[in-house]
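Shown here: the complex without one of its protein chains, the others still in place.
Each chain carries a letter (A, B and C) given by its place in the written order, and its residues are counted from 1.
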């Protein structure tokens, strides 16, 4: 079962390519998990006092990606304005999170994975946003 | 214990009036509860087939208000861009939810309360957004 | 508008006192906000390396209280088994969070407020759980 199958099983019409919606849901969902894990892992690192911004941006990104995935999973033809606002906020959170993880990518594998997931989510949300506009 | 006490107990500096942040958190938190209850109540009404849009907009509004309250509860001086994007999305969700509940306000008390909570949240988020810009 | 008004505006019948449900929703909602704020505040403290457990337990408690409030806001007569399991998990999270905040209550006001909110939520959830059994 793929996310695309799930999106296509709904009766409501979309005004945008379902594959782009499914890709954004998958990227946002993966990013929520990695951000949540990265925040927790940062707290267990010996250099936690340098990781506060990273943890806080992880938490924002996990929340934004989670709520974006949920909104996209119930997407309807009529939701365009909220969808574009929410995608914009999610992209913001991903960019900020990736920037906070980047300085730690060499010494913390979870930060490297998190930066990667955030950038992938940002791209998937941007592709959907471009298609919606 | 008020939300303002909680906000003021944090060591990080805010660049905006803490009372506006606390008011937005309280309004968003209340709105999450009412939207969630309204969606469930709509499902139990005999005219549920006319309430689908109302339920869906309730769910979006509950999610957006919830994540906005969480972001504001961990607000930091450095978060301005994400904060403004998220407040804009939350306002969008509140406006949409209030518009979907309004036609049912005479016959469903939960829709009347939900419209009221969504408009109050929209105003509190707008006041904070104005102060941040 | 009180949470009790909202609960009473729903057409579905409850098999438990609505005032206990409303009290649990209010306590859980308040606890979510305080736990989220406390986690963020801990990250800004100079002794953050000693606060990792506190932050992690705050995050668990914020999540559990949030989802418990949402479940209770859509409560139905038929939900008893999930409701009791979820209340049990929420109580667990509150107890753990209060225990992690307690050692910091003298030097961090946010930990004192958070311990208080978690204990209040634990009591409100326990009162509802007792009534359901």
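By our rule, a contact is a pair of C-beta atoms (placed from the backbone, for glycine too) under 8 Å apart; a residue touches a chain by one contact, two chains touch by 3 or more.
None of these values were measured; they are calculated from a predicted model.
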{"item": "Residue touching the undisplayed chain, where the options are C:5, C:63 or C:116", "value": "C:63"}
{"item": "Sole contact to the chain not displayed, among A:16, A:73 or A:102", "value": "A:73"}
{"item": "Residue of A:7, A:23, A:82 or A:129 touching the missing chain in the full complex", "value": "A:7"}
{"item": "Touch residues of chain A, complete complex, unshown partner", "value": "1, 3, 5-7, 9-12, 25, 29-30, 32-34, 36-41, 44-45, 62, 66, 69-70, 73-76, 108-110, 112-113, 116-117"}
{"item": "Residues of chain B (touch criterion as defined above) contacting the omitted chain", "value": "39-40, 43-44, 48-49, 52, 55-56, 59"}
{"item": "Chain C residues that touch the omitted chain in the full complex", "value": "53, 56, 59-60, 63-64, 66-67, 70-71, 74, 76, 78-79, 81-82, 85-86, 88-89, 92-93, 96"}
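We take it that only the chains that are shown with their structure count from here on.
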{"item": "Length of the line joining the C-alpha centres of chain A and chain C, rounded to whole Å", "value": "27"}
{"item": "Numbers and ranges of chain C residues touching at least 2 other chains", "value": "39-40, 44"}
